[in-house]
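With one protein chain held back, the other chains of the complex are shown just where they sit.
And then subunit A:
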Amino acid sequence: MDVWGAITDAFSLPFMSRALVVLLVLSLVAGVVGVLVNLRGLEFISDGLTHAVFPGIAIGFVWGGREGLFAGAIVAAVLTAVVLAVLMRRAVPVDAAIAIVFTAMFSIGVIVVSRQTNYVGQLEQLLFGRLLTISVVEVVQTVVICAVALLLVGITLKEQLFRAFDRTGFSAVGYRPFVLDLVLNVAIALVVVAASSAVGTLLVLAVLIVPGAVARLVTVRLWLLFPVAAVFAALAAWVGLTLGYVASVGAGINLPSGATVVLVLVAGYALALAGRLLLDRFRRGKHQHDRMRAPQPRTAAVR
């Protein structure tokens, strides 16, 4: 069969083009936000947010159906983002507290959903998304939420980078890290919400973390990180979606679209990592002599 024909035909189908629009918007924004997640080392916090947003989504879903999903999720997300920013203010490690709160929230979500009649089906949709049955209204909602997240990060971008690089120096010139942490947490939370209907609350973590990690492997130039992450994520989204379609139409294998996109992301990361390691090995061999240690500084200090 004509594979290329199948690919171009794929996105003329309304449900496929809706899925593509949602995924492209989502990956572009998640890519940009994901670079900050990477530079700040907020992977654990992001993971926690995906769990904490879940009860909001579940309650919103039970209360208002598919249209109530976003409202509940946004309330839960913003609330969690604020609580997290407050916890992060304290110098003491709060990982245990965060993990406990988040798993508790997640359990609440599961219990709420389990009260529903079609329990397993609903839970699966919320956790893994339902990319191919997404409605026009949901497409619009996703785009709006992504736009807000992008705006939040865009307005504070140079300050976010300063804070990520040097927190003490940042506060020393009179900035308040708390405000920035709050803004970034809310942006991450909004991306999680936006992704919930498309790829589900569990798989969104990959969309948030992998593109930023790939960008770090590909370039050390600060302003290139953002376009690299966004373009990589969008490309993976398109490839993943097409792959799922071709497998289903061409070979009769039904691949869950969200998970397929995530695996394409991860495969891309593996490729980038392999490329980076090879390049490093090649360069190290070449510059062996330059890497000799500089003479030790003289010691003139009491320690």
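For this structure, a couple of remarks:
Keep this in mind: contacts are C-beta pairs under 8 Å (C-beta built on N, C-alpha and C of every residue); 3 or more make two chains touch, one makes a residue touch a chain; residues count from 1.
Here is the rule we go by: contacts and distances are computed from a predicted model.
The complex appears with one chain absent; UniProt names that chain "Metal ABC transporter ATP-binding protein" among the candidates "Metal ABC transporter ATP-binding protein", "Alpha-D-ribose 1-methylphosphonate 5-phosphate C-P lyase", "Chemotaxis protein CheW" or "Sarcosine oxidase subunit beta". Only one residue from A:8, A:107, A:133 or A:171 touches the chain missing from this view: A:171. Interface note: of A:66, A:216 or A:276, the residue touching the hidden chain in the full complex is A:216. The missing chain lies against subunit A, touching residues 39, 155-156, 158-159, 161-162, 164-166, 168-169, 171-175, 216, 219-222, 225, 294-295, 297-303.
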